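Note that one protein chain is taken out, while the other chains of the complex remain in position.
Chain lettering (A, B, C and D) follows the sequence in which the chains are written, and residue indices restart at 1 in each chain.
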Amino acid sequence: MITGWILRGGRRTECSFDVDDIHEMLRQTDGLVWIDAMDPTDDELEHLAKAFQLHPVTLEDTQHRQQRPKIELFASYAFATLRALSVSDDDSVRERELHAFVGPRFIVTLRFGPDPFDIDHVLTRWERQPELLSGGFAAYVLIDEVVDDYLSIVERFEDLADDLEDEVFQEGGDDGGTRLQERIFRLKREVVRLRRVVVPLRQGLDLLQEEPRLAEGPLLPYFRDVTEHTLRVAELADNIRDLLTSLLEVRVGQISNHMNDIMKKQAAWAGIILVPTLIAGIYGMNFLHMPELSWRLGYPMALAMMALSAGALYVVFKRKEWL
Amino acid sequence: MITGWILRGGRRTECSFDVDDIHEMLRQTDGLVWIDAMDPTDDELEHLAKAFQLHPVTLEDTQHRQQRPKIELFASYAFATLRALSVSDDDSVRERELHAFVGPRFIVTLRFGPDPFDIDHVLTRWERQPELLSGGFAAYVLIDEVVDDYLSIVERFEDLADDLEDEVFQEGGDDGGTRLQERIFRLKREVVRLRRVVVPLRQGLDLLQEEPRLAEGPLLPYFRDVTEHTLRVAELADNIRDLLTSLLEVRVGQISNHMNDIMKKQAAWAGIILVPTLIAGIYGMNFLHMPELSWRLGYPMALAMMALSAGALYVVFKRKEWL
Amino acid sequence: MITGWILRGGRRTECSFDVDDIHEMLRQTDGLVWIDAMDPTDDELEHLAKAFQLHPVTLEDTQHRQQRPKIELFASYAFATLRALSVSDDDSVRERELHAFVGPRFIVTLRFGPDPFDIDHVLTRWERQPELLSGGFAAYVLIDEVVDDYLSIVERFEDLADDLEDEVFQEGGDDGGTRLQERIFRLKREVVRLRRVVVPLRQGLDLLQEEPRLAEGPLLPYFRDVTEHTLRVAELADNIRDLLTSLLEVRVGQISNHMNDIMKKQAAWAGIILVPTLIAGIYGMNFLHMPELSWRLGYPMALAMMALSAGALYVVFKRKEWL
Amino acid sequence: MITGWILRGGRRTECSFDVDDIHEMLRQTDGLVWIDAMDPTDDELEHLAKAFQLHPVTLEDTQHRQQRPKIELFASYAFATLRALSVSDDDSVRERELHAFVGPRFIVTLRFGPDPFDIDHVLTRWERQPELLSGGFAAYVLIDEVVDDYLSIVERFEDLADDLEDEVFQEGGDDGGTRLQERIFRLKREVVRLRRVVVPLRQGLDLLQEEPRLAEGPLLPYFRDVTEHTLRVAELADNIRDLLTSLLEVRVGQISNHMNDIMKKQAAWAGIILVPTLIAGIYGMNFLHMPELSWRLGYPMALAMMALSAGALYVVFKRKEWL
Partner (left out) sequence: MITGWILRGGRRTECSFDVDDIHEMLRQTDGLVWIDAMDPTDDELEHLAKAFQLHPVTLEDTQHRQQRPKIELFASYAFATLRALSVSDDDSVRERELHAFVGPRFIVTLRFGPDPFDIDHVLTRWERQPELLSGGFAAYVLIDEVVDDYLSIVERFEDLADDLEDEVFQEGGDDGGTRLQERIFRLKREVVRLRRVVVPLRQGLDLLQEEPRLAEGPLLPYFRDVTEHTLRVAELADNIRDLLTSLLEVRVGQISNHMNDIMKKQAAWAGIILVPTLIAGIYGMNFLHMPELSWRLGYPMALAMMALSAGALYVVFKRKEWL
């Protein structure tokens, strides 16, 4: 589904998106032409390719999902493949693909997926700064919105990593070992995935800033700002990843430590049971001449010896913190 | 076996590949001369070297297998060593070597192996875009086909890595430990091998784009596109490799964890057996004055004590999840 | 709360900070205009933005905390986001955010937080070198003070890391394992955090040295010096981080080693108890013809055998250092 | 021992190597002057230094062994320090040092060691291409021979690494653990050593290609080819090193796994022995009223119970693969 708009002086009027009309608009208007296509069909894409004279390579790219985030410069436009991320309530990350080609006076957004990227906020910002509105500024706002989501996601990840750290170090936190490891591992994976999305975008932004028709003088600080944000996301992601890697290693040490504790306990209890067993064994011997056997209090004495030795061992092990 | 063709206007006509004929063709025709050699002998290679004035170094390279993937520029042609990969049903990767030298108006493909690289698909694409067909475009299509295979392979590896991840974390998945480790290790190896093939190819593509006679203006977006794809393969391969490395580490932790479980079980059962043994030992003592021994119900009482103590320990250990 | 000053000839006079007054001062005076804002409100920030013609992007940056440390060049000023660190008595690091924008003849400092960065020392240094005082020098002094704190913090971390190393290697230091690991881990985290603050600052300093209006000739050695210090902090931080990483690994080895010691002890004591138990078991057999049973000294002899075997095992294990 | 030759038109004539003669030859001849010195004394080196106007730094370098492989450009010559490697039958690597200084029309080779680098093959190649023979080409052939040896060594290492991999993963291959680890470790060391020799050589080759008097136009493809080979050696070495590092890690996991197996076995057998012991203990109790004791078949029944319980446990543990 394609819709066309002309943005001029902070106002937006719907328009046709015929090949001829588009050419006409690009010639006449002093505003920005915005074409938005939701889940475009191959026919619609070819129509747009003709209207905006897209390179066959771009057309092919728009027809495939799971593209690497990138910004490419062509003769008359720049083509951007973005991945908008959002985190749902159960901390899983949703990915939505978003393509855009941008010329000095137009922007075409292609949005995909069952739950496409919500462009309302972008639109509000476009309408709020009509004096700056150009293809370059439109692209900046779009990318900025996407990167802002990255920032909130990476901060969410930072919180999750802090929680995991606390869990790893909390008293008695060494049970259910593998489950905790799995959570660390899976978070690390998400972080790495985020990083993979951010780094190529930053390269694309660097490239874009070399194209004077899109990122002219007054827009440069804006592009520098969003580049700064991608950098911050990438650095935070690196940090979290390293933190989680260390946590996994610490965890291995903890498991070994836990093993030591188990072994100490096992050894202590074995001693506490086996020493009385030895005493019982001694008084179970069949020697004819064993004076204790005929003592009136022999039996309680033997039981007392057992209890005493077990108790003494218990105290010793408790003191050595084996129990 | 050498065959020669002239591609012109989307049509292909067989031609001779005599040294003189080739020189003649390169002078006259406005099409692309394509010579294809399947498992060429040294004589044939020398013939081709003479016909296309190849450098001795190139000639020597074509006579050896197991070359590093590369693209080298010479005075009148570019020489590419490619490694076409394909994955067979049992997930093992097959490698086929493929050499090509390309001039503005000709391409020579050398294909090797018991099961050489299938060039049909390349041919179809050459014939479909006659207006672009030149040495550079022919090389682009060839490389693009090879890289497309890399992409499907790296995606296959991604699936396999996901499977391995699931197996590592699935409930009760800590048996048969070494076998799983071996599979992770071997997949990691394949991924590293793929990466080794992709990275030098990318360097070659960068080089090729600096040669105006092959990668002139209109072809640049195509070369940029295939470079983008090699980058994507390399990045995905890096990701999978890091994921598998982490998995191997997690696995070590799991094995230690599994050890803890075994130790807990062992300790628990030892207690359950040894405490009744102690009770039996006590009533096996030979004291004259042990009132219980003469009780009518002494024996069942002792058995009950044993059963009770064992049962109580069982419950305790079950609660502490040692059993 | 905003206060304005003019620094001239080593003396400081308070001044108004009206938009017009500031423009007037910047035209007339030969001194340095310094505006200091403590926890500025959004209104105050907009006022300052108007007075110094700040770019909207800068204004937005000053309105958000937790910025990445950076130095950005704009048409008429440089904008610096700094993070002043200080270490409190319990070795936790406090962070204070500090923004500044600097022109050739003015500096505006924005200080935030419940306990803002103390600017007195900076002021003393400004007043001490009136001949150098310019926007660039003022910025240098500010950054130098911040970096000096980094240096003392990284040296404090180095001491803490040395202490941890000693604890790891001290005789009998293998108890309380997880606690020590946690301390190593947390220090490593702080070190990484420090590094994250230093590295972008260094990039900013490199950028600043390319702006002739701020870092002109005579100031260059000063900027080079402070850059050198950030480098030193970053290198020391790298070192400490690597040291702590190795310590964590050594620790894992130690825990395994400790396990070996426990196992040896357990095995030794098991032997010392089980061999007498076997002897007791032998003399508890009910054979009719066991000559020892009727010996007068049979019982003491059996006890002696038990004691002897236990003692012998004790000596053997002691010699093998299993006990 | 020094010998001098003139190579001209594919033929080699012995010549004097007096300072004056050499100067004369360099002026007159159109061939290549080749001086070969085997284990030269300091006097001989100083003689050569005078004859070829070597820089004092070069002279000093030639007087010391264990130089880092390098190629340095001086005003009138290039100085190369090479390390020729060969692998002996027991897979240990022998190193031979080889120095050369090369001018446009001369090459001086210094060969050292009890078993110096064999130059025959180099000579054959010099004589085979008289039309290319110059100082640059002579240096190329020398380096190419050295690098070819690197290639066969790195391929030998690859085979050894594959063998180690198979040994690590073969069924029942977890015995003799430390020995296997040692072999992996030592091979890794050799690989790293090879890499250390190759990488600086590549840097030297890059440098050499910028010297037009040695590596002029027609020689460039040759130098590019040998550079390609060093790259291939370095890449293969990196691969093998990473593979061996992973193997060492896998090995640690395997040892832990092996430990699990031992523990399971130990626990199983302990159960199989201790349960009959408990039964024996029960019938060893001295209660007056134990009906089984007076049964005719009490004893065989008890033995049967023991055998049955032991057998049942055996089956259970066998099924759980603890035995």
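Throughout what follows, a residue touches a chain if its C-beta (ideal position, glycine included) is under 8 Å from a C-beta of that chain, and two chains touch if they have at least 3 such contacts.
Note that the structure is predicted; figures quoted are calculated from it, not measured.
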Identified contact with the non-displayed chain, of D:119, D:274 or D:313: D:274
Residues on chain C that touch the omitted chain in the whole complex? 169, 174, 221-222, 224-225, 228, 231-232, 235, 239, 242-243, 246-247, 249-250, 252-254, 256-257, 259-260, 263-264, 266-267, 270-271, 274-275, 277-278, 281-282, 284-290, 321
Would you write out the residues of chain D that touch the absent chain, in ascending order? 55, 57-58, 60-61, 68, 70, 72, 74, 175, 177-178, 181-182, 185, 188-189, 192, 196, 200, 245, 248-249, 251-252, 255-256, 258-259, 262-263, 265-266, 269-270, 273-274, 276-277, 280-281, 283-286, 290, 292-299, 302-303, 306
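Methods note: only the chains that are shown with their structure count from here on.
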Just to check the components: without chain A, which chains are still in contact with one another, directly or through others? B, D | C
For the copies chain A and chain B, give the interface type as same if over half of its residue numbers appear on both sides, and as different if under half do. different
Can you name the chain that lies farthest from chain B, using the mean of each chain's Cα atoms as its centre? C
Roughly how far is chain A from chain B, going centre to centre by Cα mean, in whole Å? 25
Just curious, how far off is chain D from chain A if you go by their C-alpha centres, in Å? 41
Overlap residues in chain B, where contacts from two or more other chains coincide: 249, 252, 256, 259, 263, 266, 270, 274, 277, 281, 284-286, 290
So how do the chains connect up here, line, ring, star, complete, or something else (other)? line
Those chain pairs that satisfy the touch definition: A-B, A-C, B-D
